[in-house]
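A single protein chain has been omitted from the complex, and every remaining protein chain is retained in its original position.
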Amino acid sequence: MFFWIVQRDLLLAMRRRSDVLTTLFFFVIVVSLFPLSVGPEMNMLRMMAPGVVWVAALLASMLSLGRLFSNDYLDGTLEQMLLSSQSLSILVLGKALAHWLVTGVPLVLMAPVLGIQYDLPVDALFVLTTSLLLGTPVLSLIGAIGAALTLGLRGGGVLVSLLVLPLYIPVLIFGAGSVEADMAGLDYDAHLSLLGAFLLVSIVFAPWAAASSLRVSME
Amino acid sequence: MDWSNWSEFLAMGGYGIYVWGSYLVTFACVIGEILLIFKRRRTLVKRYGQIFDANGEDTSYQDDKTAV
Amino acid sequence: MLQGSDLACVRGDRNLFKAVNFILKDGGLMQVNGPNGSGKTSLLRILCGLSAPAAGKITWNGKSVRTLGEAYYSELVYIGHLSGTKDDLTALENLRISSAFSGENISEHQAVEALVDMGLGGREHLPAKVLSQGQRRRVALARLLVSKAKLWILDEPLAALDVSAIQLVKNLLERHLKENGMIVMTTHQDIDMTAASIVQLQLT
Partner (left out) sequence: MAINWYKYASPASFYSLAGRMIPFFAILAFGLLVAGLYIGFFVAPTDFQQGEAYRIIFIHVPAAWMSMFLYVVMALWAGIGLAFNTRLSSMMATAIAPTGAMFTFVALWTGSLWGKPMWGTWWVWDARLTSELILLFLYIGFMSLQAAIDDPRRADKAGAIIALVGVINIPIIYFSVQWWNTLHQGASVSVTQAPTMASTMLTGMMVMVFAAWMYAIAVILKRVRVIILERERHTAWVSELNERGAL
């Protein structure tokens, strides 16, 4: 059943390919804005690169959170999901995984390219990509809770970011921190292992919390 | 700590702005919060007065959010 | 056997209904009647566990629905006002996925057969967004053909259907009742159907 929901969402995403690209283009545009605003001076950009790329990734993945459940809510499929014989948490995990595959993975693949734009050394690019690889699923999982809570509310999009941003901060700190540590020559395994820990914790708790939020929102 | 006169107390050893700045804002927030609750309460009691007395039994179905 | 004991529902500030009791046995049909806004849909949503009643309890074979959770859902099919079909997916994909939700992975062939039975032959591979409202209702109702659930909860199943579809759905319901299935439904048309027991629940 888990693969049904993931397959369905990927099928939906492929049928509406523009959603995938808008998130990616948003990410690229935001990252390229900074050199224009801060000036092309290289070592300044190199210093800022991790923070800029991570904040842009965070905002890009939050962009599409609003639609995570609202389409299903409007056409009634969400009701069917709540009434499915499969536990709701598994279905929510599936949806978060689909969201990550559609928004998170393109960001991870695009990040090295943008890193070069910021003249990041090669091993820093590697650390950046792995940190994004570990961090973006956490963004999708925690974001699923925010999306579930603000289902069907007017102004829900803004509200999701207000609810979810404070919870993203640890991921942001250790994500950007790992790249900075690497560029400063320190070892970055501590950061990545913490990101991995966040990932495990959110895989266990976030779907359950999002499922109960869905039940509350659908009362 | 005995302040010889009033103006020395106000000057607070040169840090007057910061000390009184923070105390004033704190008390402003406290008083403001209390006034807000009283205002919220007064409008509510007044509104209930109209609803219940006007027709004895509450018939007007207003959503609380819009009324207050 | 589905039983509701003194159910009550509050929507916002107003209580829609109070002290609603009923018992529905195998092969029984319960029709929920009442003017618009009397809480019929709310009652159906409470019956299938989507929302909690303000008071009272619902039991399925003696056990409370709340504790049963997924076990109860696997015995139940709910078709509400919303058709539950994704516009971008074809009718076939919609049917296979919605039946997968209720745990019955049906084969492509079964799905096509069900769609043909519902009069959608030749339109299986059309995306749902090009189908009319009536056709989309047929896709939703096609789930009843493939579902093995015992309890059907249908919110105005006959709405937006043409005469032939209505007759088709009626035969479907009768067949389900004969096989000892149970149906709770709301409808504004009068249905002359034979069933082991017909319960009329009137909501004021």
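So that you can tell them apart, the chains are marked A, B and C in the order they are listed, and the count of residues begins at 1 in each.
Definition applied: a contact is a pair of C-beta atoms (placed from the backbone, for glycine too) under 8 Å apart; a residue touches a chain by one contact, two chains touch by 3 or more.
Computed from a predicted model, the values in this text were never measured in an experiment.
Shown chains touched by the undisplayed chain in the intact complex: A, B, C. Among A:L149, A:V179 or A:L199, only A:L149 touches the chain that is left out of the view. Residue-wise, the contact with the chain that is not shown comes from A:P166, picked out of A:P40, A:P166 or A:G185.
Those residues of subunit B that touch the chain absent from the view are 1-3, 9, 12-15, 18-19, 21-23, 25-26, 29-30, 33-34, 37, 40-41, 44-45, 48-49, 52-53, 57-58, 63-65, 68. Even with one chain removed from view, subunit C keeps its contact list with that chain: residues 12-14.
Even with one chain removed from view, subunit A keeps its contact list with that chain: residues 145, 149-150, 153-156, 159, 162-163, 165-167, 169-170, 173-174, 177, 180-181, 205, 209, 212-213, 216-217, 219.
Here is the rule we use: only the chains that are shown with their structure count from here on.
This structure's chain pair with the greatest number of C-beta contacts is A-C. Subunit B and subunit C have centres, each the mean of its CA atoms, that are 53 Å apart. For subunit A, the set of residues that touch two or more other chains is empty. Against subunit A, in their complex, subunit C makes its touches with residues 48-52, 70-71, 73-74, 76, 78, 80-89, 93, 97-98, 100-103, 127.
Residues 1, 4, 8, 11-12, 15-16, 71-72, 74-77, 79-87, 218-219 of subunit A are the ones touching subunit C in the complex.
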